[in-house]
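All protein chains but one are shown in place.
Coming up: chain A.
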């Protein structure tokens, strides 16, 4: 960890939250969360079930409106920006429950993501073959993530793990500045976990990644920075070694996972 920290000469914060909070009918799901996600780093958000990790994701991507606090993306305040606009600004997320377009093929799934940046999303007068020029880029991404063999299969027919990989491929198709991955490895076999970890490490060389992950060995392995959430509040933050040594983190995990 210390080696990779040294490489990072001047950290550039691309996504930050200050005093982020969200109440649901009197229940405080997330409270006073400060986060700084840096370019070319992998930032993990961990914590026991129900700690509010996905809520934080929903707040950051503006799928939920925060009750308190502010969010800044690439120097711009996005506290009151619509979610689709946030995505266009370069903050793209994946979902905890795999989010693919089930009746589209693997290739079509990726192409839907490519359509908007290519300016091919509103042409109702052109035939579908107008999208053929996205094939090469889509196939490249599909190949990169090892899905080439399933290119023409419907997404609904893929195994769970491959659906997650497809989701990452679709997300990467947008070439986002900041990538938010909600449990990208949940439900995956060991080989797939290693592969996806490798992919995430690769993509993080030129963009920021914030991921929710339960697999702590993956977190220890690839994440530069870890934030621990419990009952909607941050109880520890730092690199993995520091965080895992924190007594409060140990109690939180022992309490929930014993």
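In the analysis below, a residue touches a chain if its C-beta (ideal position, glycine included) is under 8 Å from a C-beta of that chain, and two chains touch if they have at least 3 such contacts; residues count from 1.
Keep in mind that, in the parts below, contacts and distances are computed from a predicted model.
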| item | value |
| --- | --- |
| Which of "Amino acid/amide ABC transporter membrane protein 2, HAAT family", "Autoinducer 2 import system permease protein LsrD", "HmuY protein" or "Acetolactate synthase small subunit" matches, in UniProt, the chain that is not displayed | "Amino acid/amide ABC transporter membrane protein 2, HAAT family" |
| Selected residue (touches chain absent from view) among A:87, A:141, A:169 or A:228 | A:87 |
| Among A:59, A:112 or A:210, the residue in touch with the chain that has been omitted | A:112 |
| Contact with the hidden chain (one of A:158, A:178, A:196 or A:210) | A:158 |
| Residues from chain A at the interface with the omitted partner, ascending | 61, 63, 82-85, 87-88, 92-95, 99-104, 108, 111-113, 115-116, 120-128, 130-131, 149-150, 153, 156-159, 162, 170, 174 |
